[in-house]
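Before I ask anything, here is the structure I am working with.
Every protein chain but one is kept in place in this view of the complex.
Order as written gives the chain letters A and B; numbering starts at 1 within each chain.
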Amino acid sequence: MISRKGLISIIRKYPIYTLIIIILLTLPIYAPSFFVIQIAYGLIFGITGLAFNLLLGYTGLLSFGHAGFFAFGAYMMSLPIRHTGIVHTLEVYLAFAFITSAALGALLGLICARRTRIFFSILNLSFGLIIYSFFLKFWGFTGGADGTHVPTPPLLGMKFAVDKEYWMTHIYYYYILAAFFICLAIFWVIVNSNFGKTLQAIRDNEIRAQFTGIRIYRYRHIAYIISVAFTGLAGCLWAPLNGHTAPEIAWWTYSGDIVMLTILGGYQYFIGPVIGGLVFNVFKIYTIGYTVYWMLLLGIILLILIFFIPRGLVGLGISIYNRLTHKKGSSKG
Amino acid sequence: MSNIIFLYLISGLYYAAYLFLVAAGLTIIFGLARVVNLAHGALYAIGAYVAAWLMGLISKQIPPPLWYIIIIIAGAAGAAFVGIIIEPLLLRRVYGRLEEFQLLLTFAILLIIEDLELMIWGPYPLAFKEPYHYLGAVSIGGGLMYPLYGFVVIAMGWLIALFLWFFMTKTKLGIIIRSAAANKEVTAAIGHNVKSIYTKTFILGATLAGIGGAIVMPSATAQLGLGIDILVFAFAVVVIGGLGSLKGALVGSLIVGMTRVVGIAYFPEIELALIWLIAVIVLVFRPLGLWGRE
Partner (left out) sequence: MILETQNLRKYFGEVHAVDNVNFKVKEEEIVAIIGPNGAGKTTLVNVITGYLKPDGGKIIFMGKDITNASIYERIRAGIVRSFQLVNIFEGLSAFDNIRVAINSRERKEGKIFSLIDRDTTVTKEALQILDLFGLPKDTLARDLPHGDRKLLDVATAFALKPKLLLLDEPTSGVSTREKNKIMDVIIPAARKEKVSLVVIEHDMDIVFNYSDRIVVMHQGKILFEGKPDEVREHTEVKRVLLVG
């Protein structure tokens, strides 16, 4: 365990992250319910972004189909409940969604792990659309366009005798927060592991990686499986929060949202997609609330990102911080 | 029985005709600029909107045969106008940049155009069905009727395919576009203005999409989300046919068009999935599509 002294030095070193963690931990105490729920969504998108960015940022593969995998994970909870009528504790579904998503990734990876660049993107777009049309058209099995209701499941085997809003903002929120920190830790280990460095080597130079004795397709495939599995897991966490799963979440423009939130946060940074997930969701929800032209606003913000802050919010933050403290060069976040 | 098959064939050709118009533009632009334009479907939607809007204003004043010409011109002009704005202003800045930024940029353009449509033409579909009804329908045997307008769309598709073939192989600009797609440096070195070639190519692609949207409009409506929906099919076409290949776009359109008809008739649950399954199977055996190149 970390000693008291160690903890203090970590806080000194990363004051902003410490502040964010404290805010996240205490949020339900003072924030309005609506905002707390949006942050819960944002955390789930943060997990999705981490999983997506293992491919984009660390392996150099841009998937335009991750919304399909997210939806797949969500349906792995709603469909068993729809067909059995039994509601198990959420962990059962999380495990089920994780395993089935990993299997899906293993299968689809056979097709796409050998492809890169636009061909990888489009293959994944196709996968996402096949998943979408499956959920949409097999209405007898999936509920079709109406989707499927997701009841509030027990957590860790415990049922809570509270109303839905309190459950979401005080109980499920902390559950998601815990899941988020676990995923964050897992991904931090992955990208800083031997495997993570191998992926970055493949990303930087496929041919050199091959001539370094790295079996590039194998590791791309593994990265893909991990990414799909955690995206499915995020989808499964999302299902009870949303209370409902519908095919539209698999639609390709939602894959665009996942790409967007990752670039918004900064895909060159480990923490980028997390910041992106939180900011993107809050921003999108509030713009939808204030204007019907939210797509226009999103589009303009995207243009600003592409042309003026390609390193995303984290990159922007780091360069501002460096300018304030007169440091030169950029450091990894 | 034979008339049913004929009906399927005609319907397949009908889908293929307007899909080709969208896919051809997508593939020409990719062939030169190596950018997959996610906003390409939005240009198709612009074509439909402009045509429907203009006809709503002036259709009463002009004789019916002129409708057909004006629809096409309006759709082409509307999409070309948008093309003239977005290529030099936005797209040009991301040529050669990372693919994720190129895709995101065209995604941003798609979002912006979608909302501009909402701003300009409102949330309700725009329709102008008269050209469709005016021509009536013909009997194709066995008591089945098929709208004559469908044949007009099919003929337009083939006519434009023929024109494109002629343009790309016989005209000076077409040959320059093809040589620039093969080698930008050489094309620039022999004194051509590559920047303007890019703009012209993009406008050509946009125009094709605009015509596609305009000629489909009388049998459907101009509505929000149109550009997003059509792109899914146009993508399947170019994935099957091979990005960058016009021949691929043609054959891909026929495959997707026919698959759609058969899918809707016999496997309605997996119509869309069927098309993408074909795409995936093609990619497994030919990673670049039937006629694609690196």
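Methods note: contacts are C-beta pairs under 8 Å (C-beta built on N, C-alpha and C of every residue); 3 or more make two chains touch, one makes a residue touch a chain.
It should be emphasised that the depicted structure is a prediction, and the values quoted were computed from it without experimental measurement.
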Worksheet, complete the sentence: Considering the complete assembly, the absent chain touches shown chains A
Worksheet item: Of A:28, A:153, A:196 or A:299, which sits in contact with the chain we cannot see?
Response: A:196
Worksheet entry | Sole residue of A:117, A:149, A:164 or A:215 that reaches the chain not shown, by the stated touch rule | A:215
Item to complete: Quickly run down the residues of chain A that touch the omitted chain.
Response: 189-190, 192-198, 200-201, 203-205, 207-215, 218-219, 222, 226
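By our rule, only the chains that are shown with their structure count from here on.
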Discussion item. Counting only Cα atoms for the centres, state how far chain A is from chain B in Å.
Written reply: 34
Worksheet item: Can you list the residues on chain B that touch chain A in the complex?
Response: 36, 38, 90, 93-94, 99-101, 103-105, 107-112, 114-116, 118-119, 228, 232, 235-236, 239, 243, 268-273, 276-277, 279-280, 283-284, 287-288
Practice prompt. In the complex, go through chain A and note every residue touching chain B.
Written response: 56, 62, 64, 111, 114-115, 117-119, 121-123, 125-127, 129-130, 132-134, 136-138, 252-253, 256, 259-260, 263, 267, 292-296, 298-300, 302-303, 305-307, 310
